[in-house]
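Right, I'll just put the structure down here and ask away after.
One protein chain is absent from this view; the other protein chains keep their places.
Now for subunit A:
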Amino acid sequence: MANMNLLQAINNALDIAMASNDKVICFGEDVGVFGGVFRATSHLQEKYGRDRCFNTPLVEQGIIGFANGLAAQGSVPVAEIQFADYIFPAFDQIVNEAAKFRYRSGNLFNVGGLTIRTPYGGGIAGGLYHSQSPEAYFAHTPGLKIVVPRNPHQAKGLLLASIRDPNPVLFFEPKRIYRASVGEVPEEDYELPLGQAEILQEGEDISLLAWGAQMETVEKAAAMAQKEGISCEVIDLRTIVPWDIETVTRSVMKTGRLIVSHEAPLTGGFAGEIAATIQERCFLYLESPIARVTGLDTPFPLVLEKEYMPDHLKIFEAIKQSVNF
């Protein structure tokens, strides 16, 4: 075991992926010599050469189009989009191309080797264009897997699994806790399963569901509720698509209550999808309406960011409301 922060765990996973398979290729804006603006690809060019780790020109549409071609050829591209906010120039290559490659060719061709890594989320004084959580746009497109780790251990295991998964994967990295989240990480190669949620804390009264950086916030709210005698079950979804319906259903059948929290706006957010599915599955078990604690239906602000964020206090209030419904 080694002590690593989330960035170091990602760097370590990339290193292991490149060492164990020479088809793995890492690229994107500034990922070469510099190691990426967040330093996730540090030293990879030094170790694996310019052919396998390099700077691309500044064009996201080109990066993902290129990655699609590379993956179709049989390589294993791990493309970095510098901020999730800048993934949209590549939207067409992701939702129309990567997502549908296998389907439209009758499985003659696929881009299963593709992984797109990108830092997402707010709480870093980034304003409109350095704070977005765009997972819901992609969740609506069949053919993509979407993964969001919450800490270094998860990041390493989930990233290795994503790179080796035979489907295109979007890997959203919680940049707010890139350096702040530190923990023990096995030095060896390991994978964590995609599509499986993890129960962090067992509880009786209410289920709290989130992913990525929001897990920390939810755990804080759960600790506050604990002091009021409310026992929370805390679940990390880990994979947005395909999401682990079974684990969430079982939990809600036990607790009878559910809160889903994400930073992205409410309307059309992935919490809505979860709420619809769980009320279908658990209607007779529910003791209160499923609640969503999310960002507002506005772009991400700067100065009033704290007000905007679905923080532990807002989740704590939602817990009390749900339990006292």
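Quick note on the criterion: a residue touches a chain if its C-beta (ideal position, glycine included) is under 8 Å from a C-beta of that chain, and two chains touch if they have at least 3 such contacts; residues count from 1.
Following the convention adopted for this analysis, contacts and distances are computed from a predicted model.
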Subject >> Listed names "Aspartate carbamoyltransferase", "Bacillithiol biosynthesis deacetylase BshB2", "2-oxoisovalerate dehydrogenase subunit alpha" or "CoB-CoM heterodisulfide reductase subunit D", matching UniProt entry of the absent chain >> reply: "2-oxoisovalerate dehydrogenase subunit alpha"
Subject >> Among A:G127, A:G183 or A:G272, residue touching the chain not depicted >> reply: A:G127
Original post:
In the complete complex, which positions of subunit A touch the hidden chain?
Top reply: 29-30, 32-35, 37, 54-55, 57-62, 85-86, 88-89, 125-130, 266-267, 296-299, 301-304, 306-308, 311, 313-314, 317
